[in-house]
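See below for the structure under consideration.
The complex is shown incomplete by one protein chain, all other protein chains being positioned as in the whole.
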Amino acid sequence: MSPRRTAKGGLIDRARTIRFTFDGENYVGHAGDSLASALLANGVSLMGRSFKYHRPRGVFSAGVEEPNALVTILREGVREPNIPATQIELHDGLRVESQNRFPSLAWDLGALNQLGGRLIGAGFYYKTFMGPVMGPLKGTRFWMMCERAIRRAAGLGRADYEPDPSRYERMNAFCDVLVVGGGIAGLMAAEAAANTGKQVVLAEQEPYTGGFARWSGEIIGGEPADTWAAAMTARLAKLDNVRLLTRTAVWGYYDSNTLAALERVNDHLARTPKGHARQRHWTIRADQVVLATGALERPIVFCGNDRPGIMLAGAVRRYVAEFGVLPGSKTVIFTNNDSAYETAAVIRRAGGHVAAIVDVRPQIGDEAAARATEAGVVALTGHAIVGTRGGKALSGAVVQAFDAATGSLSGEARPIDCDSIAVSGGWQPLIHLASQAGAKPVWRAEKQAFLPPEPTQRWVGAGAFLGTFGTRQALSSGRDAGLKSVGKRSSRAKLPETPATELDLTPAPVLEIRGKGKAFVDLQHDVTADDVRLAHREGFVSVEHLKRYTTLGMATDQGKTSNVPGLAIMADARGIAIPEAGTTRFRPPFSPVAIGALAAERYGELKPERFTPMHDWHSERGAEMTPAGLWHRPLAYANAGETVDQAYIRETAAVRRSVGIVDVSTLGKIAVKGPDAAGLLDRVYTNTFSTLKVGKARYGLMLREDGLAFDDGTTWRLGETDFLMTTTTANAGPVMQHLEYCLDVLWPDLRVHLTSVTDQWAGAAIAGPKARAVLERCVSGTGVDNGTLPFMGIVHGEIDGAPVMICRLSFSGELAYEVYCGAGHGLHVWEALIEAGEPFAMTPYGMEALGALRIEKGHVTGAEIDGRTTARDLYLDWMLSKKKPFIGSGLMDRPALIDKNRARLVGVVSLDGQRLGGGAHLVERGNRDEPGESIGHVTAYCYSPALEKYIGLALVKGGKTRHGTRAFQSDPLRKRFGQVEIVSHHFFDPNGERMHG
Amino acid sequence: MLIDCPHCGARDLSEFSYQGDATRTRPDPASTDTKAWIDYVYNRPNPAGKHREYWQHAGGCRAHLVIERDTLNHEIRSVALARRDYNGGDAA
Amino acid sequence: MVERASPLGNDFRPGSYGDFANGADVAISEVPKAAIVEARAWPGKENALAGLVSSTCKLKLSALPNSGAANREGVCAFNIGPGRFLVSGAREALAGDIAQAVDEETGTVTDLSHGRTVLAIEGAKVEWVLAKLFALDFSNNAFPIHAGRATAHHDVFVQIQRRGEKRFELYVFRSFARAFAKSLRRAAQDVGYTIK
Partner (left out) sequence: MAEYSAFSLLKNAFSGNRDWKPAWRKPDPKPNYDVIVIGGGGHGLATAYYLAAEHGITNVAVLERGWLGSGNIGRNTTIVRSNYLLPESVRFYEHSMKLWENLSHELNYNVMFSQRGVLNLAHSPGQADAFIRRGNAMRHGGVDAEWLTPCEIGRKVPGLDISGSARFPITGGLLQPRAGTARHDAVAWGYARAADRRGVDLIENCEVTGFLRDGDKITGVSTTRGDIRAKKVALAVAGSTSRVLERAGIDTFPIESHVLQAFVSEALKPFVDCVVTFGAGHLYMSQSDKGGLVFGGSLDFYNSYAQRGNLPTVEDVTSEICAMFPTVARLRLLRSWGGVMDMSMDGSPIITKGPLPGLYLNCGWCYGGFKATPASGYSFAWTIAKDEPHTINAPFTLKRFERGAAIDETGHGPTPKLH
């Protein structure tokens, strides 16, 4: 028998025993236990260490607000740190470790930090560690040395570097009503809304719905409350229009009633079934939301309030009633309201012992007194706990007379033996989501709580969320909210009967007992009441300053139990009311969310892959692939034993010598159709397209509105009103969007349609002196001779039965053709071309050779059109029409854009046989160590087999005027330096004889 | 955030592409008034409150929309197709 | 006639996958469509275009947003934008027929027969699976039979037509088809699926 397990009672399944380990020790619990309840049942009260002082801590709550009992779960081969023991459902094989301790939880060296207590109060680090002004530790060195130690002491759990093996998924949901919280109010709201036939989603963060009904011990509708809740849940589950989500925390309330929720689908199992998600990220778009999120209990702050064994009174009640665990053998209750009296009675009913009830209020009502009597004690009214005893476990409390009106203590301090204290400072509605939705919470003095604001989005509140406590209120406000959410008025129908209670949950305005010793406000971050007062003394009085200066409320629990007491202490120090001290805005997530769950199906994938029709062919030929946006493109087809460099040089040479073939399917392609198609092109291109003849193509350049170069490509006139525009691979999307904007916004009068046909066409470029010969061997239905297919001409024909469209254009400077066919025929045509090329040893080439060929020709691409260059910089001024305006013509002549000293396009040749480098700079001074000012940079480089030299393109100040001069390549990052000659960027066949041949 | 596309209906923010201020007018294409071009290309009212702006339903029907949205709370007050001459739009 | 290659690759093979111990709840297949075109009307000509498409394809297509139609021969059409329709069928000549039928005063027709790949998904859990990928309401009320939607899954444009109570056809850009099929299959893992 577990030392603290009650003989009977609770909702656990005592017949099912579950084995688990904590720090390597074996324990047993029962189905239905949380890790926290199972550890408590085993008599384990020390569960964690605090952040800063490494003080021993036990579990403080029974839910999501837990600040102390954080553990690391070891599951599926990875570590999952910082999980509250209160949120872990016990399952067979569960392995957890405690955190932030060395060498063990019981004996932790970090606890030495406590010796420095006063020295390391709030903000101490801002005042020191600045280090010496001179010497080896000057500057930031001394601080960084200290920081190293601080960082090691800080942090909580440890992560490892193993990739998370889990699957996550995203789910989109739409509903009329989303009910957040499956307690009594939430269930009532869901039923009321569902009965009208609306689509309802109910989300409950705990494993079971019912909430308070599960442990209240009350009667609802003539049956035990938990039975009532279970039956109600079963009824809802049967309805087609209701989706019940348990283990689902709604954590974010975004614009347009879009809410985010995390479902822990399989965390309660020993392992996630194969193919299933560990967690599911829900995005729920709800017409209306019912917030029935309940309330959290907050503590009273007193000296020594952090010892293991001190817990919220409501949590104690839950452990006893829901889990059948008594948190101690002798419990002292400390409260400022009536709710804790029920806890006292519950402890006694379960066979436990209440040592005392200490109440700060001078007197109490009859109902509370009756509960005290039932618990076997007389309440010590007008008293407070002023200190505690014990080490790693609580051994006693110290009690003194207390005047709630003045906050003063009097009389003798008396010790009371106990190993458990249940404390209640009243209840704070969970208004996080309402605050995220856009409005500020409102402080209500008569309730001593922040209440929800007026809705700024479409939500209705219900239950304890509204600051009205009690089962009766939950039943009625829940049903009302459900009806209101579907646009119905409140019902007069009878509600389930439940006995009235006279317990007064309005707390006395006492949230701190001042005394000597450390009184913790934020338990996890070790922020004490004195720290709050220190912040006040130093002027950090605004709530945001307080939070930032002391770190109050910034721990993993986000201050769920500490925010209100912290504010109360600051307000008291400033002599103002709590609302004047302010409240911070709540930010998503309400409770921590696995980052992988938010990445969901993109975890491990990030972006979809894009393949050309010939992709598998490239792979089979051993091409090394490289990402080009989302596409995969061959870098080079290296033969066995060949490096990529050797391969591209071979490929480049083969094109110049005979013929090569390259996959150009990735080029952006846009069908531009309609009577005004030519007119549109004239407006977006710097040059003229209306004069282009049908069956011909033209190279075009686009500018941005600010006059800088945007994109280039060829556009083919397939018919009078039918153009095929090509763009660079990278700019396919932006150009499409740009053109659509032009048509929708700038020139809606133009009758032009745009369609992305990038995927419709597979493309292969055949380049080299033998290119025509290759086509002659395989093309039918058209001639490809110079007369039929002149430079920039287009013909239609067939290759091995597949229709093709061939345009004679050249990026390489060779006689070259682009062969386009339907993408579904892409591989077929490619293979036919390869076969036709066999007599000429046609060589497939990749991006590197493509680059080398274009560099030899001085063609520009993305490295030169980098968003900062003008047409003139690239010596493309000949393309700027003077006859018509075009996008960019208005601003392209601004003075700095036509400045003589701008960096302009040139060629560079390495003079010392060293390779050049993309991104290398050019300098005038021949001093490797002091190269002086940069005059430009190399945009692209290659080894040119045609010139047998390393060459490159560069943007250099003055451009052409430097032709024939010498400069130096300075590439300190690659540790290269050497002399280059600046030449024309037309390295190879400057008059284009080869491509026109 | 949801945007109620006049053509497609309410869709998630992730389907839309923001295209900026919709109150500027482009100078006459042939205009050589540099100041007017500068104003058009660079200057924005950038109000805190009601903002008239273009969005494209890029992950949907591809139409550009004119939206009136409050930049203080993201509330959308009106959505219309930038091209109002589509019957399809009016029928929605 | 040269047969068209599927972009889906060798991984896309018939069989049962995922958690199908209790039966596969959806089936995924590639739908061969020899003709896919986008027909697009000039402003004010939407109804005229819908009429031309209807008479050419023998179906009842309206110009209303998100609407669609299909006939018994498997020709289907749906609206994907203002005045924009995606029309498809198994007969290759359909593309040419529509192009012929639509005169320049009504609109334009662009052949996408090679440019789009069509995947069908059907079965009891089809809505559950699709809801993982798209922020769309797939319930019958919100998305009736024959209706169409233009949407996106992250970087992939997808046009969807409901073809039955529990059947949808998804049109994706061909170059993304393999990646998209992978996403779709992963989304169907938990319910179990077959590839037909």
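We call the chains A, B and C, going by the order they appear; numbering starts again at 1 in every chain.
Simple rule for what comes next: a contact is a pair of C-beta atoms (placed from the backbone, for glycine too) under 8 Å apart; a residue touches a chain by one contact, two chains touch by 3 or more.
On a predicted model such as this, the values are computed, not experimentally measured, just so you know.
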In the full complex, displayed partners of the excluded chain: A, B
Residue in contact with the excluded chain [from A:A154, A:A270 or A:V694]: A:A154
Option from A:F22, A:F323 or A:Y603 whose C-beta touches the chain left out: A:Y603
Omitted-chain contact residue, chosen from A:P136, A:P499 or A:G539: A:G539
Listed residues A:G29, A:G438 or A:G700, member touching the removed chain: A:G438
Residues from subunit B at the interface with the omitted partner, ascending: 1, 12-14, 17-18, 20-21, 34-35, 38-39, 41-48, 51, 53, 55, 69, 71-74
Residues of subunit A in contact with the chain not shown: 51, 78-82, 118-119, 121, 124-131, 133, 139-140, 143-144, 147, 150-152, 154-164, 166, 168, 170, 252, 254-255, 258, 260, 283, 436, 438, 530, 534, 537-540, 542, 544-545, 548-549, 551, 554-556, 558, 587-589, 592-596, 598-600, 602-607, 609, 626-628, 635, 704-708, 862-863, 866-868, 891, 894-897, 917-921, 923, 931-934, 937, 940, 970-974
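Operating definition for what follows: only the chains that are shown with their structure count from here on.
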Between subunit C and subunit B, distance of the C-alpha-averaged centres to the nearest whole Å: 29
Where subunit A touches two or more other chains at once, by residue number: 172, 283, 285
Touching two or more other chains - residue numbers and ranges from subunit C: 135-136
Contact footprint of subunit B on subunit A as seen in their complex: 172, 254-258, 283, 285, 438, 456, 683, 705-706, 737, 740-741, 744-746, 748, 885-886, 889-891, 894
Subunit C-touching residues of subunit A, taken from the complex the two chains share: 167, 169-174, 199, 273-277, 283, 285, 601-602, 605, 607-613, 616, 630-631, 665, 671, 673-675, 721, 751, 753, 755-762, 800-802, 822-828
In the complex with subunit A, residue positions of subunit B that touch it: 1-2, 10, 12-13, 17, 19, 22, 26-27, 29-32, 34, 37-38, 40-41, 54, 56, 58, 62-64, 73-76, 82-83, 85
